[in-house]
Each structure stands twice: as C-alpha cells, then as structure tokens.
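Every protein chain except one is present and positioned as in the full complex.
Right after this comes chain A.
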Amino acid sequence: MEQLFEGLLNDHLGFVVWAAVAFLILLFLLAKFAWNPIMSAITERERSIEDALLKAEAAKEEMARLTNENEQLLKDARAERDLILREARHLKDQIVNEAKSVANVEGARMIENARLEINSLKAVAMADVKNQVATLSVEIAEKILRKQFADQHAQDELVADLLKEVKIK
C-alpha cells in the first residue's frame, strides 16, 4: 500500500494543480466571454421568434375576425336595404291607393255637383222657354185673333160655328 502511493503527491500534485487552474480559468473565461453572450443571444432570438409567431397568429385571428365582421356588416346592410325597399314599395302602394280613393270620392262629388247645377240650369232654362213659348203663343193667338176679327163677317161666321158646336153638344 505504501509502495503504491509512494511519491503520489510528489509526482502528481503538480499536474492536478495545473489541470485545476487551467480548467477553472477556462471555465471563467468561457463563461464570461462565450457562454453568457451565446446563451443570452440564443434565448433572445428564441423569444423574438416566439413573439413573431404569436404576433402572426394574432394577426391571422384579427384578419379572420375582421373578415367575419365585414361579412356580417354586408349581410346587415343587405337586409336593411331589403327592408327599406319593402317599406318603400308598401308606402308607394298605400299612397297610390289613397290617392285613388280620394280622387274617386272627389270626382264623384264633382260629378254630382255638376249634375245638380245642370239640373237647376235646365229647370231655369225650361221655365224660360215655357214663358217665351207662352208669350209667343199668346202673341200668335192675338195676331191670329186680330186678323180673324178684322172682318165682321168672319166674326159672325165664327160665332155662328161656335154656337153650332155648342148646340150639337
């Protein structure tokens, strides 16, 4: 046993110390100038990539949402347009119908008025015509009578005829 470990420290302590020093210096320098910058760069890049992916996903969702919204809007607008059109048509029909009925009533009223007017005017005119005919008849009769009674003989004859007629009856 003693033989086995003879000179162990004398021969090998040096290498152990050199190796430890070399490794620790290597660890320190690499950690400071290589591992930390490299790891932080990798982490940073990973984070930025992840961020970019998340953002792209969000943008896609936003796009889909916007498209949906647009479609909804379009649909709503179309429905509203249809509604407005339907209402307008309905209103038009209503107005036309109303106008028609009003016109009918008015027309009937006017016709009635006109008829009444015509009737009254006709009555007046008839009365007038009757008067004139009567006057004319009287005048004609006067003229005839005057002519007939200008001659005495004719008057006598007429009276005789009248008398005859009266006698026969």
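Criterion: a contact is a pair of C-beta atoms (placed from the backbone, for glycine too) under 8 Å apart; a residue touches a chain by one contact, two chains touch by 3 or more; residues count from 1.
Rule of thumb we're sticking to: contacts and distances are computed from a predicted model.
Per UniProt, the protein behind the absent chain is "ATP synthase subunit a"; the candidates were "Hydrogenase 4 subunit F", "Ferrous iron transport protein A", "YvlB/LiaX N-terminal domain-containing protein" or "ATP synthase subunit a". Across A:12, A:55, A:75 or A:130, the residue that sits in touch with the chain not pictured is A:12.
Residue A:30 is the one among A:30, A:64 or A:158 that touches the chain not shown.
Shown as candidates are A:41, A:102, A:118 or A:144; the residue that touches the absent chain is A:41.
For the chain missing from the display, the contacting residue among A:22, A:140 or A:160 is A:22, taking the whole complex into account. Interface residues of chain A with the unshown chain, by the touch rule above, are 7, 9-20, 22-27, 29-31, 33-39, 41-42, 44-45, 48.
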